[in-house]
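First the structure, then my questions, so here it is.
All protein chains of the complex are present and in place, except for one that has been dropped.
As written, the chains take the letters A, B and C, and residue 1 is the first residue of each chain.
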């Protein structure tokens, strides 16, 4: 296999944290959303998931719906208990059909759980009073937990970085380079932004599939601040695992470029980390990114067009990839 | 252009995170409050802003007023619903004119949303009870969110650094130096304070406007602790982009000195970062800062006068700027 | 003593933070849960413990039970006060036997503390009103504290790393190595994982027991990301304090391998630190770990079996431990 020979002389990295036994792993290593493509087994689900972080990572609508569901369920549960204790232990209830009665105790439960306590209905007997005493306690704790969840969701440091959907093999100086683009998309402010690319190639060696990992050196691997867009450039020199690959080689090989970004966020005052990856069919051969910002009319501000982050022009490129001038 | 020639021999920085195509950007790079001078387009406003951080960055009065507005709006909304359901589903209402009735349901809504629940008015029918059950839930969640916002505002690490309004070209050793001054203004305690200056110059090269960036080396770029004031000094040696510039050169050129400060705050136990920038017309030629602290009467404490941070004396200076002794 | 002589030529570390006077310390240095094996004396218990961190470290069930206990206790206390003030100062009480009366004031107290305030019972006299005014205040503060505790428990950065119960002396290249294994067990994502091993040996020197500490160099001491398992490997070269030790030497000597791990957690956006230690009888001579992950059926994902983390096969090993090829 040609690919194998080309890579043989490059030093592979062994501190990636991924195994190198390709027959033991399946699919891509990193999903585009940055999460590892791994399923954990052998421990209970409660132990395996941090429910807090599951709640934090959940989409907003689902999160709010879940909270409401829990609220309704708890009230149904307590309504059941009050109903079993007997509606005559609740003063002020407008009695009627069983359903009507259940509705009344359900609303009493809600008024207790939320600590509204209008008092039209109020517990009189020992059992009903004791249960409502516990329910009000539980209600306050539940909203204490909800407060914690909301704050956790708000304050969770995130990088808020948008990546170009494609990575490009683009002209660069006298040769070619592997490029992709990223940009902060919120009113966040990143400084000391570091990026690290690792290429994973599945290779057949002596009839055995192995994964090899290569660090991709970058033109600029760290910038002081990131307000506009940043095109990350890996020049394809003769030290690059891309060197000598043709458009077809890239399309037909099991390649994954894993992106790791670390930055200091001035709003969160915290380091934020984000990951993504590009696989073979996300790499476009022969293209270059279009400019995505321009000055406003009176030239007093710069306008950044985030919807143009993946805009590129097709260009012709010699094959196979030739050496870019190392800088 | 003379300026161009002077800068030609200095190594420009290319890891600033700003583009170097001057015709693509407009105005200063960094606003004096440290935010980038960039407008984002092409993504929805909800996606483009982190509402949480907008709420965090808002001025206190505006923030409290907004909370109150939300409170009133929600109650008006629920009052409308109760009104539509029918005031006869609320026991204890003092009925009267439609306005009087609406006022009553509005106050009932507020008593439900805040979970006060006096109980003079209480829901009786199914619909009114169900809506109030939901409103009390929403009320508690809203105050959970408010709690998160308050805490987020409180605990947001900030550098609390006051900068001199002007930067000075001042005498320094046998030559001159670029200087500005900063001081912590609250009961905060900073250690390991690092400062980094980057100068941006817009230059015409072969009829094309380009931005060039230069790191400005400092006399002292890191101090262990900052309790008093710190005058940051960039000696104008022959390696400085200021070297050989006259008062007029500085006034007439599109210069921006971007300041980046990172420190460890002992109260927040966190790194804090702050930025600012000085542009041409904020640089004073021929001046030096006045002392801004002195001992108290019994010499047992040091008094720091924060209102004197921009106080300087005019001094005469040879032109163009001559070399300070490198240390 | 043979052991002593073997170690004499190795440079011991003196920056471990443990004393080296073995007669002044007792037992292992670090417990398997990572806490130091130290009892503190000479300061009051309130001063010695951070109650907040005690509450944070407590198991969930115990924590919730404690909260409930506090709730009941406070209500019993206030019920006592209302009872002493006199039940006639509470309007709406259903009086009866002293026990019945106490029950009524207890429930009134709970309704005040939780701010439910149904209002069937309400304070009328000055004293009862004043006490309930204070109790409602205390109630809200208590739930404010509970909210803080819940959030503290949720958001406490933890490494969520599972370690193999045993460390192995395993074949490695041409020689042997000391190995153990770890794996993240939750939906957490660690990057820049660093590990540091320190070996403590209690040694008799001139009739005096001393503790000596040695850094154990690792094959790989830092990896970029950790999604699967990581086998940490200390090759037993002639620079290793294990070099030349036999199975019996290890079993009979007071050895402790202290493990210190630091990583950046992407969910918490924070550095997390964890410790553990292996002592003599937790080290298995002549074994190697079994693979603990494999691809799923369609080879699109990798399955990690966390229950196999300590699975190993027995292998024969030459004695004493011979040199692994240094890499």
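Everything below uses one rule, namely that contacts are C-beta pairs under 8 Å (C-beta built on N, C-alpha and C of every residue); 3 or more make two chains touch, one makes a residue touch a chain.
Quick caveat, the model's predicted, so the values are computed rather than measured.
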Residues from chain C at the interface with the omitted partner, ascending: 14-19, 21, 23-27, 29, 34-43, 47-50, 52-54, 56-57, 91, 111-112, 115-119, 121-124, 126, 129-130, 132-133, 136-137, 139-141, 144-145, 147-149, 151-152, 156-158, 196, 198, 260, 262, 268, 270-275
Positions on chain B where the hidden chain makes contact: 67-68, 71, 75, 94, 103, 107, 110-111, 114-120, 143, 146-147, 150-151, 154-155, 160, 162, 185-189, 191, 193, 220, 222-228, 230, 264, 266-267, 269-270, 291, 293-296, 298-308
Touching residues (missing chain, whole complex) on chain A: 115, 117-119, 147
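Methods note: only the chains that are shown with their structure count from here on.
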Chain pair among A-B or B-C whose interface repeats that of A-C, sharing over half of the contact pairs by residue number: A-B
Chain whose Cα centroid lies at the greatest distance from that of chain B: C
Copies chain A and chain B - rotation angle from C-alpha fit, nearest 5 degrees: 90
Distance between chain centroids, defined by C-alpha means - chain A, chain B (Å): 28
Residue list for chain A, restricted to those that touch at least two other chains: 111, 115-119, 147, 151, 270
